[in-house]
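Remarks on the structure that follows.
All protein chains but one are shown in place.
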Amino acid sequence: MIYDWLTEFTGSEIIAAFIQGWLPLLFFILPFVLVAVLAERKVSAHMQDRLGPMRVGYHGILQTIADLIKLLQKEDIIASANDKKLFNFAPVLVFVGSYAAFAAIPFSGAFIGSQIELGLLYIVAVTGLVVAGILMAGWASNNKYSLLGAMRAAAQIISYEIPTLLIILTVIMITGTVNLYTLSEMQTSYFWNWMIFGGPEFGLQKFLLIPLMMMGFLVIFISMLAEVNRTPFDIPEAESELVSGFHTEYSGMKFAMFFLAEYANMFAVSAIIAVLFFGGFQSPFGYLGNSLGWEWLVPFEQFFWFTVKGLFFIFVQMWLRWTLPRFRVDQLMAFCWKYMIPFAFVILIIAGLITVL
Amino acid sequence: MALKTEEMILNMGPQHPSTHGVLRLELQLEGEIISNVIPHIGYLHRCFEKHAEAMTYPQVIPYTDRMDYLAAMYNEFGYVLAVERLMGIEVPERVEYIRVIMGELQRIASHLVALGTYGADIGAFTPFLYCFRDREKILHLFEITCGARLLYNYIWIGGVSQDLHPDFIRLTRDFIKEFRPNIKELNDLLSYNQIFIDRTANVAALSKETAINYGITGPNLRASGVKWDLRKNDSYSIYDRFDYEIPVGSGERGKTGDCWDRYIIRVREMEESLKIIEQAIEQIPGGDVTSAIPKRVKPPAGQIYTRVENPRGELGYFIISDGSLNPYRIKVRAPSFVNLSVMGELCKGWMVADVVAILGSIDIVLGEIDR
Partner (left out) sequence: MINYLQRFWGGLLTILIGMRVTFKHMFVPAVTIQYPTVKPELPERERNRLYVNMDDCIGCDQCSRACPVSCIDIETVKSIPGEDLGKTSNGKKKALWVIKFDIDIAKCCYCELCVFPCPTDCIYMTDVYEFSEFERSSFIYDFVTLTQEEIKDKKKNFAEMQAKKDAEKAAAAKKSTAGGAEEKAAKKDEPEIKSDSEKEKE
């Protein structure tokens, strides 16, 4: 709907599309990332019985801005033996890979970046760019530990894409659509219509699917944790026992881009899980706007619910980070190939059988 | 045609977040697998033994504090026991009880550091802070008694420097009450966590024979299945009056003597120390703590070797006295020095990522190794 309004306003479809593409980025994601960095520090602090940033602004609210200013004014160091083109391009790729996924995610009933019929496949494809970016960063750093870290990160992300895809396939099979917007629209009205509770159609299929959907949610949540390089899968970024991984050699704004991309990725992943299993922007129990008669309130409410669900999953990701120790690399891979993928396959096959019969 | 492979040498340099102090580990790798680990020490050498020859006997006590700075009470305890045995001094009952209480509290504090930093090495950042929060309470107890949190100069030859603070017993009881549930919380959070177990169980198992051959003592030896604790086997002070167990590793989650065993033995030792402290607080008599402190410490000529059970192992003091006010020679047998020697043997065949886990489980303090 915003797209139509913009076309009217500017009179040209191309400009409208352009502006619409920028909207989620500027007005939602960037402010969100600023908040997320602070939230991570505060959440971790409260879990550890301490207070976190308290001095910059009231209870530390302006801390991220201070960090950003600090990173902006740092010297951009490029060692002479680095491959300059790749070195400069790597953060761009990682950033783009994470942010471009937001084009196909429905933020509310009235707003979706772009109505792609193949929404889910587009998202999976674009987040694959991140792997290329990481490998470039590791290679161009001219540092054997960075290269090691980058290769491990690449292996991790590529391996964990498989269970993700399998579960996405399951949901696609059940609902019959790849477009995230229609997926969200399908899970209307009440929370028992959400995919995690078996989907909108009432019947035997719904009840049979519930345990499968729950398992599927677990599998996809763990796999997406691995995709974002969060603990317990944070070998690439935490001191990979030797140095700081593939972004050791980056300083200043380029490092900030890696950092921002990570948080944006976290949100993208939470948003995808929310859309797939928890009803996207739908509210769990009807709309205030509808019951009060104010139609214009509904898109805002939907936006609110979408944000709440996304934030909840981000909180769970942070919670996990501060509770669990790290996996070792070979254990990580073993976990993926021996546990996640068989489970995902089994879920796919059983769900397929249930849907067909 | 066979491939020519070269051995790669990787240096985990003196400055590293995961080596506990300034330790340089030279790893000889074949691909990702370690073939040998050579520790290089000496970055923290402060000439303690030479320095002690120029001090009088009471003046050496602040220096002994600074060897194993995480377990300072026990260093003083060992030294003071040695000198007292040389001089033939009998200390009052109250002093013995105070020394045991302080020693066991120090054992808990030291193990908390070991467990917290081990968790942080493996990647769990939260237990580190929980352990240090509990350690703060113990350090507060020390602070109200002698004024210092880490390096005390409290246990003197012939007694202790000052009597316990009037609030000490009450605060210790409060601490024990608060600490028991915290151990359970630590177990919930870290010890029985499947990921932690995967990282540490079955890794670098140390067999009984190897441990005894290398001279390993302390929790590392007990984790390998040998029931040897100097507090029971070669009892000193009044440890024979208390009722406590010696936890021994039994391969609960893997092989006997692996990293998980070494870790869980330390957790169980903390529980046993709590028992000792409880009993000591009930039994402590009154009396004067400074009555047996000699005016001038002049041991007769002779030599003595005394050993105590440091939180890290067997801490031994060999003192040669020539009858004057200054010791002729003090030699310290530091447990971490001997425990570190088994690194090469333990790490063979494991990956680089495991070196940190193995080093953390041995629990070394560089101050003790280098003196």
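Should a chain be cited, it is by its letter among A and B, assigned in written order, with residues numbered from 1 in that chain.
One rule holds for everything that comes next: a contact is a pair of C-beta atoms (placed from the backbone, for glycine too) under 8 Å apart; a residue touches a chain by one contact, two chains touch by 3 or more.
This structure is a prediction, so every number in the text was calculated from the model and none was measured.
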item	value
Which of A:D4, A:D49 or A:D76 contacts the chain that the document leaves out	A:D49
From B:E32, B:D188, B:D288 or B:D322, residue that would touch the chain that is not displayed	B:D188
Touching residues on chain A - with respect to the absent chain	43, 45-51, 54, 218, 319-320, 322-324, 339
Chain B residues touching the omitted chain (full complex)	55, 58-63, 126, 130, 133, 136, 143-148, 151, 153, 161-162, 165, 185, 188-190, 192-195
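What we mean here is this: only the chains that are shown with their structure count from here on.
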item	value
Complex interface listing, chain A residues touching chain B	44, 47-50, 231-232, 234, 238-239, 241-242, 322-331
Parts of chain B lying in touch with chain A, wherever the complex brings them together	12, 17-18, 119, 122-126, 129-130, 133, 189-190, 193, 195-196, 198-199, 351-356
